[in-house]
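Note that this complex is displayed minus one protein chain, with the remaining chains in position.
For chain A:
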Amino acid sequence: MESETKPTFSKSTGLPRKRFYRARAHSNPLSDSHFPIPISPSHLDFSLHFPKFFGANNEEVSKKAEFADIGCGFGGLLISLATLFPDTLMIGMELRDKVTEYVKERILALRKSSSGGQYEKVSVVRTNSMKYIPNYFEKGQLSKMFFLFPDPHFKEKNHRRRVISVDLLDEYAYVLRAGGIIYTITDVEELGEWMRSCLEKHPMFESLTQDELDSDPVVELLCSATEEGQKVARNGGQTFRAVFRRIAYVS
């Protein structure tokens, strides 16, 4: 077996083992980037990410990624979403090199072990999504964006490093189509309030009603599917959620 030759992979599950992909929990999004970035969304090579769909016999070439998990971490949510939405292309974005590598290996291993091809439509890129979102997605391309347990950046001086801010919401509103949904969750009360107030202030987003939240199957995954969420649940911590819809807007 191939998994035996790779010491960083678990022998029982064939998946990469997290202990070999540990990275610092924080990464400064303001620092200069030293990884390749596509010049524009049309320069993004999907055949690398979704070889089954953009290979030689490409039938669904017109299809584009619709979900983006910003700061996907170890990719727990992506893996759960892949089975829940088998027809949707989705992409995770992560700034930390090692963590991205882990998710990449994890997806490759899952693709190999699963027979139904359920994980062929998930992929991950290493990028700084606070800077380069428009290089990856066209206007109105996305229907869901996820910001799960982002870095809280407590110091006031560092608030502009937060992944949700009124300015960055302009860019997220640009890549989300009207009706698209933005999911945010955190275990830090202060950050939860911050994210909610940013979304409330922004004229292009409106809050989902309780009924809508209850009927959305994704909402419960926010806590249960992610590694961070499971950790919070284990410790009996509280989570703060803000789910908003991108609305059509005339200025």
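Here is the rule we go by: a residue touches a chain if its C-beta (ideal position, glycine included) is under 8 Å from a C-beta of that chain, and two chains touch if they have at least 3 such contacts; residues count from 1.
In this section, contacts and distances are computed from a predicted model.
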Query raised in the report: For the chain omitted from this view, which of "TATA box-binding protein-associated factor RNA polymerase I subunit A", "Ribosomal RNA-processing protein 43", "Exosome complex component RRP41-like isoform A" or "tRNA (guanine-N(7)-)-methyltransferase non-catalytic subunit" is its UniProt protein name?
Result: "tRNA (guanine-N(7)-)-methyltransferase non-catalytic subunit"
Report task. Identify the residue among A:L48, A:L108, A:V166 or A:A233 that touches the chain left out of the display. Result -> A:V166
Requested in this report: May I ask you to list the residues on chain A that touch the chain which is not drawn?
Outcome: 29-30, 32, 39-41, 130-131, 134-135, 139, 160, 166-171, 173-174, 202-204, 249, 251
